[in-house]
Structures are given as structure tokens and as C-alpha cells.
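A protein chain is absent from this complex, but the other protein chains hold their places.
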Amino acid sequence: MIVDYVVWIILLPLISFTIQIFFGKRLPRQGDWLPTSVMFVDLLLALIVAGKVFSAYDPDFRIARSFEWVVLGTTTIKFGLLIDNLTAVMLFIVTLVSSLVHLFSIGYMHGDPRYSRYFAYLSLFSFSMLGLVSVDNFLGIYMFWELVGVSSFLLIGFWFEKHSASNAAKKAFLVNRVGDVGMFIGILLIFAITHTFNFDEVFGKIASGEFAGALLTAAGILIFCGAVGKSAQFPLHVWLPDAMEGPTPVSALIHAATMVAAGVYLVGRTFVLYTETALLIIAGIGTITAFIAATIAVVQMDIKKVLAYSTISQLGYMIAALGVGGYNAGLFHLMTHAFFKALLFLGAGSVIHAMHHEQDMRQMGGLRHKLPITFVTFLIATMAISGVPGLSGFFSKDAILAAALGKAMETGTLYHYLIFATLIFTAGLTAFYMFRALFLTFYGTPRNQEKYDHAHESPSTMTIPLIALALFTVIGGYGSWFEELIRKPSLAMFSTGAAQEAAHAAAEGAAHGAHTIAMVLSILFAFAGIFIAALYYYWNKYSAEAVSEKFAALYRFLWNKWYFDELYQATAVRGTLLLSRAMGWFDLKVIDGIVNGTARMTTLLSFGSGTTDNRVVDGLVNWVARIVGWFGATLREIQTGKVQAYILMALGAFILLYVIQLAMV
Amino acid sequence: MIPNILSFIVFLPVVGMFIVLLLPREKKTAIKVVSAVFTGLQIVLAWQIYVNFDTNTTSMQFVEQVKWIESFNIWYFVGIDGLSVSMVLLTALLSFIAIIASWNIDKAVKAYFALFLLLDAGMMGVFVALDFFLFYIFWEVMLLPMYFLIGIWGGPRREYAAIKFFLYTLLGSVLMLLALLVLYFNVKDPVTGGHTFNMLHMMDQANHTGILNQFNIRLLVYAALFIGFAIKVPIFPFHTWLPDAHVEAPTPISVILAGVLLKMGTYGMLRISFPILPDAMKWEPFLYGFVTLAVINIVYGSLCAMAQSDLKKLVAYSSIGHMGVVLLGMAGLTSLGMNGAVLQMFNHGIVSGMLFLLVGVIYDRAHHREIDGFGGLASQMPIYTGIASLAFFANLGLPGLNNFISEAFSFLGAFGSEAFNLKVFTIIGTLGIILTAGYMLWTLQRVFFGPLNPKYVNMPEVNTRELITLVPLGVLVIVLGVYPNLVLNLLEVSLNNLVQTVLNAPSVLLGMQ
Amino acid sequence: MEFGHYLQINLASLPYFIPELILVGTLLLLIIVDLVLKDKPSAGWLSLIALSGVIIALIAVIGQYDLGTRSLFNGVLVLDHFSLFFKVLFLAAAALAILFTMASIELAGRPVGEYYTLLITLVLGMFLMAASTNLIMIYISIELVSITSFVLAAYIKRATRSSEAGLKYAIYGAFSSGLMLYGFSWLYGLTGTLDLYQLARSLSEVASQNPLAIFLSVLFILAGFGYKIAAVPFHFWAPDVYEGAPTPMTAFFSVGPKAAGFALLIRFFVSGMAQPSLVESSMWQAIGDIHWPQLLAVISAATMTLGNLIALVQNNVKRLLAYSSIAHAGYALMGTVVLTQEGYFATLFYLVAYYLMNMGAFLVVIVFQDLIGSEKIDDYRGLGYRAPIAAIAMGIFLFSLTGLPPTVGFIGKFYLFAALIKAGEAYYWLAIVGVLNSVISLYYYVKIMKYMFLDRPAEEKAGALPVTLSMNLMLVVLMVPIILFGLYWAPLQEFTRNSIQFFTGTF
Partner (left out) sequence: MMAVGLHHFLVLSALLFVLGLLAVITKKNAVTVLMGIELILNAANINFIAFSRYVDTDLDGQLFALFVIITAAAAAAVALAIVLNIYKQMRSVNLDEADTLAG
């Protein structure tokens, strides 16, 4: 029953994609209503599913259903759905944000030449994302994983006429592929050991101890590689800022709320896979990401870039949370972040729309009068992300910090304290740069009067989603249902023996003790951040320019995003291209050269002279053919036409044959 | 069910060839129609075979066996199992599509189609022959038409490419001839006690006599066969004929080359080398050498592809990479890997065929294939771009499209091999996944994205004939991506049997070295 | 023994000598008719007489198949299936040579009476070569063939290249037979006999004492045989003579005397220098410590390699085919080194295949020579479009020469390699040399194809060439069996297998 609903939730967007891609242009209004309404139906279905799942109010609620997809000899590959509380939440988040983005896009994308295609791609994405959160096995998640990647590729490069857009699309896909290959190798490893892809079966093998030790750690880290790519974690985070080349609603949906969170979901879904060592690495990566991205966000001038780096930073929080064992906190933050970050992006979209596709905050200012709804909702979201108490972001971020502190207190290692310290400092940074963006955009005096004059509030298709999301941003953090229902999976759940209840309680309990300290510190840092932002950008007490000039080196370093792109360009990209060119050259000149020839034998003979080095290397491969030809030409020379020479040579050969015979005897 | 269906499917094109030869040279359309009809009939027969194929047996089906040359015990012996049936279907499909794609051939039409039909017969014959001698005849018969098809109707450097192809492949096949003779003289026919070319008898290790019981001889024979097949696959460093041949060949011939001919190398290994000389195949220096070459194929082929500026050459090198995956899948001797490898052979046939057709479409319009010479075609030719993207994404292994599943199975099979430790090789091989994505997307971007090149503002969209060739392949790309069982069901039983046979073959001979 | 007894034996042998007598009759008739019809246009009649003589002889030869194996004329000649096989081959080659001559314009307008007389004499000499079992007879038959060949090569008196070919042929030939003769004299001295069978018996006694001396005489003798089959290092005359001689004669030289040389070589070594193997009935082994099979193997490898390598760089089709024919002698030699029934069978089979395809290839050269007046490979450009039937026929001949299925040339090579492989690992190297040579040869054969089909004719000479019906007919007649035997060669195989029955008895 629930399964059937989920099947339809997944399939409906696929159907609408198929119709839209082939017939979209011929449908009335280019078919925008079809994917949009399908998404709202999906939202409804997701709500029903959530209702049914949550009404059981069982943390261990689990429906798994699969069929045999491929049977090859002793290998059976099953494919199926796994629905538990986490899936229900994810389905809800995805359908909610997706449907609102669809609605928003009707206004935002109005008049685009490829309007119908846009909606088709959105549907494809929705299908993939919904599939991703529902499948029950590694291979399946990998497949949907790639599919969301390709929809992201298509949408980032939607305005492919712009070089920057198509570059960004390519970059996104390729950087993701790097992570995905790691994940793929992880899957290979898991399958080689457990002979199954199914989550529960794999976890069962872990629980029974069949799959353990270094290999398990390796598998965990490799699978995590996928998350590093998709959730834009250090060092693969570079694609996400560029991905802002896509239409802003897409950024909201894919590159803020849902797809990028897939990595977090993946880690959550496969949490049992990670050994303590693996978790240490995960926590470290998450923390580093959170910090680096926040520092970069501080100096960005493009409103979407600020949001992009903020997204990376927040994703780092989630990953770090999972790494320190704050399972519940990380996923909770995933949900709240989806609401407020989607809201921020859509708000930014509304601003950009109003400013005629101006994204530079230096051209904005004072927009709160022109865009009241956008302003208010944006403010709410900014407060949420900054951790202002009472809003959803506060609760989830607080939980993460508490988990980190709890872990640090539990283990007592410097490493974990460092993580906590970094995270709490980053929280302050977050508040600072978000309010900086808010002040720059909506306060002060208009810095570009002409654009300001033309700006006006967006149509209702765009403001309604803003309001809806703002609502969720406010209320999303209340109630303890999330904490109770999304519980850290324990190995006990998957062991075939009697379930050992409440094994997971210990870690969560430790977090509780740290809660108060974390909360106080978090509020302190948040307000400090807001206050400093206000000093610089609201009250204009100090000049940001002055500071940036004073710390020019640091500023440049941050402005250039820690030079990651340059580093990769110089190493990985340049290196691969060089290698490929070298190989291509090698293939053409050396390997191929043995077989055929252009240069003459003389080149071979003058090898020592060095003057013809190039041509010699050029012909390395051509030698076989050339030598054969050379022999032919040389042997031909002995056919002088003089019959006595023939006789002499025959006699010579004759004697040679006899000498050979003598030698043989 | 048509009796002697395999003979029909092999010799139907020959009949077609004679009809074409009898038609007057000026009746170009009639010649084309006849060719299309005969290859179309071949598809009908292939469909019959598909429908009537028993997927539950490991034995050969549709067998026909007629004595041919008594004294040398040569038989006209044909039959198919799961391995060959997939190739037969692929050949029938691609032949028909290639004929349609040949519609705009205007030079020496009669000769072109006659040669093409002969080539078709040769290809079919290779996949159904169960007598090694017969196999060899068909194998060689393909060379000749291929030489002319590239050499007469090809691009500017066609003569060079054609002779290169010819010499290379002949070199491989003469070595195979020697191996074949060694086998013949050292395998006894269980019925008569004489020598035999019967592949099925050869596969039964109990029939091996004489020097074939010496391990070094077995290695020698295996090596000779390997080179013969490796050139066809092609495996590094025997691959250099391929870029030239592909680039110079006319579009339909490139389709056939990449789609069918390359598969013959791996088919030969699976049909002949592996089951007949399993212990040589499993001999570690050979096996690890084999896998090393497979990985080199993947990485090297992909890197070379990335370096190309000619679109067709890029696709050609991409084939080298993808065939590397097939080899990797085969090497692990797992049913997953083996099925993945053969499915990959089938899938690669479809995708590479599609890619070559796509290259042909713009080449026909722009008369060049420089990747950087296009740009922004997406806004001018949306349908073409859509189909091209489908093919490109299939080629880079996007889930939901056919190549993904076969590549994944190949990697899984190799990685999970229990007979050998191929983990490191597989991991290096997965680099190919990134590289392929790299060059495919880069190409996609350079050809289709960005502002439209003003030279091509009037570039016409794909026409109906081109769609007829592209759409069936595109549909298969999606259908097999979602439901690979359509092909896997055919393969499975036979291939599992093959894996078991090779795995369980005694390795006692290893000691005799 | 008295004279009468010998006469009796000789007279009794005559009924078994009918084909030879028919040839003698034909050549006498030719001389007479030539004299009678002097100064009248007589070419047609003479050709007809020569052709009918050959055909009648052929019928007579075929009739001899039932006569069984016997020794003739006091043991200087034998009648066995082995010799009959070659006689059929010679007559078939001669018939084609006559037809080629009739169709070609190269020899048109010249007195053909002597020409045919010489040709028939040549055939007679080859008959004797194939049947000799005595060193004297071997020498005489070789000389008979050689001397007539010299004249035929130099037949076009006014053409320098024809005369030059004749001169070189004569000097090289006389020199080679001198060496051979010197070898014969030593062999005679070492064994005290001139009869091949007694030679074998005697050799088994003296071989161990004087292996090097015997080997030296074998080498000398090989100079004579090698010169006939144009094997390296005794091949030097061949390209020049082949190129210089009238093309129909070149076609004939490259097949007829070469086959005769093989007949002689096989009979000499099998009957005179080998004995049946004790291990297996279908095998022989070399007598004593004389490594002549190894020697033949080296010569075989060298011959095909050198022939192919030089052919690679030729631009004259006739000369190219000359080198190719050297290479083919090397292939055919492969069958003789393993000393097995299969080996000799393969050589014989290959000679038949070679006869068909080489004659065919030369016929095309004749056709084009007549029509475009050139043998240069450059001038073959686009001929595939100007004379499609001839060009396609050429294609088939050349592919058959390369050894690609489905042609009889492939089957021939297949049997050769099969013989080597069956004989064991010791000969694998030769098989590998052989297959690599096939690959090399492909290059130059295909080069001709390339010029004919891949290149377009130059604008000014794009018109269709008027190939005569008779030429086309002959091409088809040669082309069809090449394909047919390539697909179903069982009859040819039976015929050949039946011919490996040597006269092995003594008298």
C-alpha cells in the first residue's frame, strides 16, 4: 500500500518527463502545468505516505520490498524500495521544494526559448531524486545518483549558449564523477565481499562480523567519496559555486535543498558502514568544508555565490555532524536547511528577477522597499541560517554543535575539540556573511538607481513559494518527532538474533550533557556575527574596503577561493590533458610508426647524428614496415642485371650453405 | 520455425549479392532496395531465431551439420548458443541499419552493395560457425570486401587505411591458421578417432592428444590465437589500424567495423581460446598480461580519445577503451563479469554504431569532422542534439542507458573474481569512467554548446532517413538500459556454462611444464 | 646381357610411351606443315595442330592412369601416377600457353612454326624430367628443357630484352647444369651407380663414411634443380628472363619447367636419398647423416622471403609476378622438407593451384599489355573501371596467390602449413616464416588491386577497354575453378592424393 504510493511518487515525474520532452512544445502553455501539477500530486502522495509512516510512530519502522532484477548463475541482483522514517521525510522534503520550485519557475522562466525543455529536465531531476531516496540497494542508489548528476548537468548548462554555463555543467559532472568512481569502487568492494547490493543484507553481514576491519573502513571511505562529490565537500566542492550558472530556481532545488543533500542522505542511509576511523575522516572533511566555504562566502559579491558557499558550508556541518555521531542532528539540519536554503535561493531569484538578472550585490541596496515579501521571507531565512533562536535553523545547528561537543567530551581528543571549535567559529562567520548579504541587498541606499527604479515585486507564482517556505522555516524545528523517529541505526537492527534495544542511546545521551554549553556558545557566536555585520554594512561604522586593503593578501586568498580552481586546473585538468595529448601523440607517432613509414631509412642510419631526432622518434613504429621495405629495396639492388654477378652470388650462397652444413655436423 | 534457418541467415545476403550483381549498374535505387530487402529479411530471420531460441539449454541450437571435405574431416557445421545468438542479432540489426545509412552512396553503387552483402554474409558466418575451418573461411572472407569498402568509398587517406587494416588483420589471422592446424592435428574426433575441426570436440579436454598435452605447446597455441583475436578487438598495441580504418571508412562501414567487427575478437576468445585452452588462459603470466592489456586499453584508449580533434577518431579511440572493459569483464571468470562483458559487446555495438551514424550526419552537412569547428549546434539542431546526447551519455555509462549496466557488471565481475585477484586492475580501470565522461562531455560542449557557429546557421535538422537509422538504436539504448534481461536472458545459461567449464578445467597440466 | 634382350625391353616399353610419341609426332607434323605452308599465313593452322597434339596427348596420358606402375626402357624412365600427375599439369599449361599465344598480339605476325615446335619439345623434355629415374636421363631431360627454353626466351629476335633474356638464361642455365653435372659425377664416384634406386641402396652404405662429400655433391646437384625451380640462391636468372621473354612464354616458364623441376627434385630425393621410415608408413627419412631436408627448409625460407621482399618494391607487373613466382617456389618447397605423404601431397596440390592462379595472372598481364601497351603498375591505374572483368579476374588471381579463402590458393597454402604442423614442432619456424611471408605478399598483390580499383583512371584515358571475348572467356575459365576449388576441392584433392604413388620397386 505505502509501497504503491511511493512507486507512483517516483514514476509520475518520469511519465511527465517523457511526455514533456517529446510533446512539451506542442502542449498548451508549453506544458508547464503538467510537471507542476504532477509535482503537487506527488507532494500530496508524499504527505499521505508520511502520514501513514509517522502515524505508526515507530523509530524502527521499515518496509522493504524488492524483486529479482537480474539473475546470473549464482548471482542474483535484487532491486527494490526501502521505506522508513528517513525516506518518508526525504520524500516530503523533495516533493515540497520541488513543487514550490516548479511553481516559482513558471514565473521565473517565463519567455525562455526552451521553456518546455526546462520543465522536462525538472521532472527528470525529481524522478531521479525521489528514486534515490527510496531505493534499497547500493547499485540502485548509484544509478539514481548518476541520474541526478545528469539532470544537474542539463540544468546547469541550460543556457548552454553561454560558455560559462556549459563549462560549469561539464565541471559539475566531471568533479562529481571523480567522487562517483570512488563510490563505485566502494560498491565493487562491498559486492565482492558480501555478494549483494541490498542495504539490509550488507548491514546484516556487518552485524554478523563477516564484513569488518580495514576493508570495511575502506568501503566506508570509498562510499563517502560519492558524498564528497555530490555534497560538494572539500576537496571536491569546487563545482557547486560554478553550478550557479543554472537558472536560480534550479539552484534552489538542486544545488541547495535536495541533490547536494543526497550525499548527507547517503551517509545517513549507510551509516552502519562507517567504522570509527571512517567517521573520523568524515567529521574532519565536513568541518574543513564548513570552515573553508564560510571564509570564502565572507568576501563574495555575487548574491548567488554567497548562497552557494553558504550551502557548501552548511553541507559541511551536516557531514561533520554525521561524522561525530550526530546522526539525528545532521539529518535534521538537512531538512531545515532544505527549507531555508531553498527559500534563500528563491528569494535571491526573486531579487535577480526584479533586477533583470543582476546578481552583483554591489549593484543592489535598499530593495526592502521594492520587494517587501521577498525581503521579509529572506530575512526569516537569514535569521534561520544564522542560528537566531526560535527558528528551525537554530534547533538543528544547535543539535550539531551539541553533538560535536558531546563527542569531544566523550573521547576527550584534541581532534574532536578542534572540530567543535571550528564549527562554532564557523557559526559566527555564517551569521556574519549572511547578514552582510542581507544588508547589502535590502538595506542602505540603491547603488544602481536605474535598476532600482525598474525593480518590482515578483508575481504571485513566485511569492507564494516564498511564503510557504518561510512558514516551514519558522515552524520546521519544533517538536521532537524528528529526534524520536530518525534514530541512528545500530548494528543490532540488522543482526539476525534478537534485537538489542537501545544500544544507540548512549551516544545520544552524551550529547545531551553538552547541549547547554553548545547552545549558549552558539547563540553568542551568532549574535556576534550579526553584530559585526551590522557594524560594517548596516551602520557603516567601519569600511569593509579598508579591512580588505589592510589584509590584502588574505583578502585575495579568499577572493580567489583559496585557489582551488587554479590548483586543479594546473594539476588534474592540465595533467590529464597533457597526458592525453602525450598518449595521442605517442599513439600516432610511435605505436603507429612501427607499422608504416614516412621517413626514410636514412633517418634510421643517422640516428646517432642527433639532428634528425624528431624524425627518428616519429618513425619508431614505422620501422617494421620500413625495414621490410628497406630489405626489399636493398635485395633488389643485387639483381644487377649482370649474369656473372648472379653466378658469383650464387656461388657465394653455395659456399655459405656448405659452411652452415659444416657447422651443423 | 524455418528449417535450416542459420544457413538462410548466412547465405541470404549472398543471394542478394548475386541479384545485385545481375541488376544493371544504372538502376541505383533498385540495387539499394534489393539490399535493404535482403538485410531486412535477415532481421526477420533474426527475430525468428530470437523467438525460438531456448534460453534454458547450454547446447548448441539450430544446428546444421553436413560433411564438406571428407579427408580432412571438414564439416559445414553451424549452430548457435547464447554467446553467438546475441552477436547474430546485433549483426542483423546493424547490417540493415548500415544499408539504410548507405542510401546516399553514389559512387559505384552496384559494387558497394554487392561487397557489403558479402561482408554481411561473412560476419554472420563467423558467428554461427562451429567448425574451426569454416570459421576461418568466414573470418577471412570478410577482409576482402572490407578492404574495398574502405579503399574505394572511404575518405582522403582511404588507401592507406584500407591496406593497413588488411595487413594487420591478415597478420592476425595467419597466426590463427597455424594455431588451428596445431589444434586439428592434436584433437581426436571421439567418434571416428581421426583429427577434427569440430570446435565442440576441441572444447572437450579429453579429446586433446599428442603435443597438445604439452603445456608449452598449449601456451604457444593460445598466444597465436590471442594475437589473432587481439588485433581484431583491438588490444593495445595492436590497435593502430583502428583509428585510421574508422576515420577513413564511410559512415555505414564505420558502423559495421565498430559494431560488429571488433566484437569478433572477443567473440573468438570466448568461443575458441577460453574453452579450448582454459589452462593456458588461466596461466597467471598470461592472465595478468591479459588484464594489464585490458586496463591499458581502457585508460590509454580514453586518453587518446581525449586528445583527438577529429570527431570520428575520438569515437574510434573510445571503442578501444570500451573494448577494454569487455576484456576486463571476461578475465575474471565470473558469471557476472562474463555476462557483463558479452552484454557490453552488444551494447557497444549499438552505441558505437549510433555515434558513427551521428558523426556521419554532421559530416554529410559540414564536410569536416573537426570538433572545434562546430559549436552551438544545440540551438540549430535540437533533435539531433537530443539523440546525440543520448548516445554520448550512453557511451559514458549513464545509468538507465544500456552501457552502464554492462560496464558495471564487467567491473563487478572482475573485481569480485575469486579465481584471480584483479582488484587493483579494476580500480585502475574505473579511471576510464572519469576519462570517458571527460572527453564525451568536453566534446558535447564543444560541438553543441556555446554560441552557434555562424557558418552553420542554416544547418538542416536530421532527416527522416537518418532518423530511421538512429531511432531504433536509440530505443534499444534506453530499453536495454532499463531491462537488460532482454539480452541477458539469452546469454546467461551459455555463459555461465562457459565460466564453469573454464574454471573447472583441470590445471594439472601446469605441473608438466 | 645381350643386345636383343635390351631391345626386347625397349620395344616392350613403347606402348607405355604413347603420349610422348604423340608429342614427337606433333612436333614433326608442325615442322612439315610449317615447311609446306611457308610464306602463307599459317599461324592458325599451326596453333591448331599444336593444340590438338597437346589435347590428344592429354587424353593419352589420362588413359595411362589404369596402366599401373612400371619401369620403362631398362629403368631410365618410369610410369607411375606421380609422373602422370605432372604430365597432366604440363599439358594443361602448354594448352593454355598455346591459347595465350593465339590471343596475344605480342607474337602476332611472327613465324610460329618453330615456336610451337620448340614448345612441344619443351613439353616432351618436361615429360622426361617427370619420369626419369636415372642420372643420365635426368641430365638429358633437363638439357632438353633448358636448350629449348633458351630459344623460346630469346624468341623475339629484334627485341633487345628478349635476346638479353635468352643470353642470360643460356649462360646461367648452362653453368647450373655444369655444376649439377659435376655433382652427379661425384655422386657416381661415391656410389658407383647412376640409377636412383641403387643410389639409395648404395648411399646407405657409404653415407656414413663421406657425409660431407655427399652433401657437397647434393649441393652441386641442387644448383641444377634449384635453377629449374628458381629457388634462392639459384634464382637470379628468373626475374630477368621472365621479364624479357614473351609474356605467354613467361606464363608457361613460371609454371611448367618449375613444376618439372619439382617433379625431379621430389623424385630424386625421395627415391635416391631417402628411405621409407620405419616408424610410420607414410613417412620417409633421409639416408645417413645428410641433412638435405634441413637444407631444403633453409632454401625454402630464403626463397619465399627473398622473392616476396623484392617483389614488394617492383613497379613492373610482369617482373613483380616473376618475383612472386620465386616466392611461390619457396612455399611449394615447404611441402618437401617434412618427408611425409602429406608434405608431397601439399606440394603437388599447391602446384595445381599455382598453375591456375599464376597462369591467370599472366593472362591478365597479356590482356593489359595488348590493350594499354604497358606492364607498368602505374599504368594499371583505374583499370578496374575500364576493363572490369579482367580486373576482377586479376583480383581473384591475386587473392588466390596471397592465399585468402575462398580460393584454391588458400587451400594450397592450408595443406602446406598443415603438413608442416603435422610434422611437429621442429617445423613450426618454417610455418611461421611461411605465414609471415603471406602477409608481406599481400602488400604487393594488393598494391596492384589498389591501382586497379582504388585509383581512378586519368581523365584522358577513361574509356572502356575492348577486351576480346576470347580473352574474357579464358579469364572466366581460369577464374571459376579457382573459386570452385576454393569452396569444394575434394575432387582435386582426390586426384592429387592419387598421384603420390611413386614407383618404389626395383627391377
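So that you can tell them apart, the chains are marked A, B and C in the order they are listed, and the count of residues begins at 1 in each.
We adopt the following convention: a residue touches a chain if its C-beta (ideal position, glycine included) is under 8 Å from a C-beta of that chain, and two chains touch if they have at least 3 such contacts.
None of these values were measured; they are calculated from a predicted model.
The chain not shown here is in contact, across the full complex, with A, C.
Across C:135, C:218 or C:387, the residue that sits in touch with the chain not pictured is C:135. Summary of contacts with the chain left out: across C:244, C:272, C:395 or C:412, the touching residue is C:244.
Within the full complex, the residue among C:185, C:208, C:374 or C:470 touching the omitted chain is C:185. What subunit C contributes to its contact with the hidden chain is residues 135-136, 139-140, 143, 146-147, 150-151, 154, 157-158, 160-161, 163-168, 170-171, 173-175, 177-179, 181-182, 184-186, 188-189, 192-194, 239-240, 243-244, 314, 319. Subunit A residues in contact with the hidden partner, per the touch definition given at the top, are 636-637, 639-644, 647-648, 651.
Please note the rule applied: only the chains that are shown with their structure count from here on.
Each chain gets a centre from the mean of its Cα atoms; for subunit A and subunit C, those two points are 77 Å apart. Within the complex formed with subunit B, the subunit C residues making contact are 399, 402, 404-406, 410, 414, 417-418, 421-422, 424-425, 428, 431-432, 435-436, 438-439, 442-443, 446-447, 449-450, 453-455, 488-490, 493-494, 497. Residue ranges on subunit B touching subunit A, taken from their complex, read 160, 164, 168, 236-237, 239-241, 243-244, 300, 302-308, 334-336, 339, 376, 378-379, 386, 393, 398-400, 404, 408-409, 411-412, 415-416, 423, 426-427, 430-431, 433-435, 437-439, 441-442, 444-445, 448-452, 484-485, 488, 492, 496, 499. For subunit A in complex with subunit B, the touching residues are 21, 69-75, 139, 142-147, 150, 153, 157, 160-163, 165-167, 169-170, 173-174, 177-178, 180-181, 184-185, 187-189, 191-192, 195, 576-577, 579-585, 587, 591-592, 595-596, 621.
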